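Quick one: the structure is below, and I'll ask about it shortly.
Note that one protein chain of the assembly has been removed; the remaining protein chains are unaltered in position.
== chain A ==
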Amino acid sequence: MTSTLATTDLRKAFGGVTALDGATVEFQHGKVNALIGPNGSGKTTFFNCVTGMIKPDSGTVTYDGRDITGKAPHTIARHGMGRTFQLCRTFPRMTALENVLAAVPVGGLLAGLRGAKRRSEIDRAISWLTRLGIEHLAGSEARDMSWGQQKLLELAGVLMSEPETVLLDEPAGGVNPALLDRIGLLVRELNAEGRTFVIVEHNMDLVMSISDHIVVFDRGRPIASGPPSVIRTDEKVLGAYLGV
């Protein structure tokens, strides 16, 4: 199987606004996939439908051959899909360490009564924080951290849940160039370790440099897909972006 995450004819309207208009998309397993398109083309709605945050009006989402359409977000997360949010979301009044520990999957009710701060899990959390370069902030509350640090923290939390597929909603938004390089590098590294990525992003430099496969959205449906070299010169894509 080459694809793990796929949708068929996904539709979603908010009142009179059609956000998704029959989106049929297939992402490539084990690759860095990018989802691009002008503002309002339905990328975030697509993300929210795929991760269960909102229910599509019609159409299906399948992951690993399983139909996950309309399932609860936590169920989808446990299937191995982790996501970050467009406006990065952390738990503001928890320390960075607690933020990451909160992503540890809890097996059942009895397992849930075990201590939250077990040595082995703290070690694993610290190793993620270290990998993202924010381990010195482990004891700081998320609300005291800068935007960039919070973005890294959110990513550390998602990675702590050991997802097979990571969905990033605008990882480059509001991030300085140095940090941007680090995030790009990290995505490639994590991909080399076997994680699939789906990235919504406006920063074309980042998209073109790290993606293997790009899907372009316009008005709620894909208008093109392929490797960066193809997308760069696609007439329809240029049209959508430049409005010609």
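By definition in this document, a contact is a pair of C-beta atoms (placed from the backbone, for glycine too) under 8 Å apart; a residue touches a chain by one contact, two chains touch by 3 or more; residues count from 1.
Note that contacts and distances are computed from a predicted model.
J.: Can you work out the missing subunit's protein name as recorded in UniProt? Choose among "Sarcosine oxidase subunit beta", "Amino acid/amide ABC transporter membrane protein 2 (HAAT family)", "Rod shape-determining protein MreD" or "Pup--protein ligase".
T.: "Amino acid/amide ABC transporter membrane protein 2 (HAAT family)"
J.: Among A:Thr8, A:Gln28, A:Thr95 or A:Asn191, exactly one should touch the missing chain; which is it?
T.: The single option touching the absent chain is A:Thr95.
J.: Can you work out which residue in A:Phe27, A:Phe46, A:Tyr63 or A:Phe85 touches the chain that's missing from view?
T.: A:Phe85
J.: If the hidden chain were put back, which of A:Thr18, A:Thr62, A:Gln86 or A:Ser140 would touch it?
T.: Checking the options A:Thr18, A:Thr62, A:Gln86 or A:Ser140, the one contacting the hidden chain is A:Ser140.
J.: Please identify, in ascending order, the residues of chain A that touch the omitted chain?
T.: Residues of chain A in touch with the missing chain: 51, 53, 72-74, 77-78, 82-83, 85, 89-95, 97-98, 101-106, 109, 111-117, 122, 126, 135-140, 157-158, 161.
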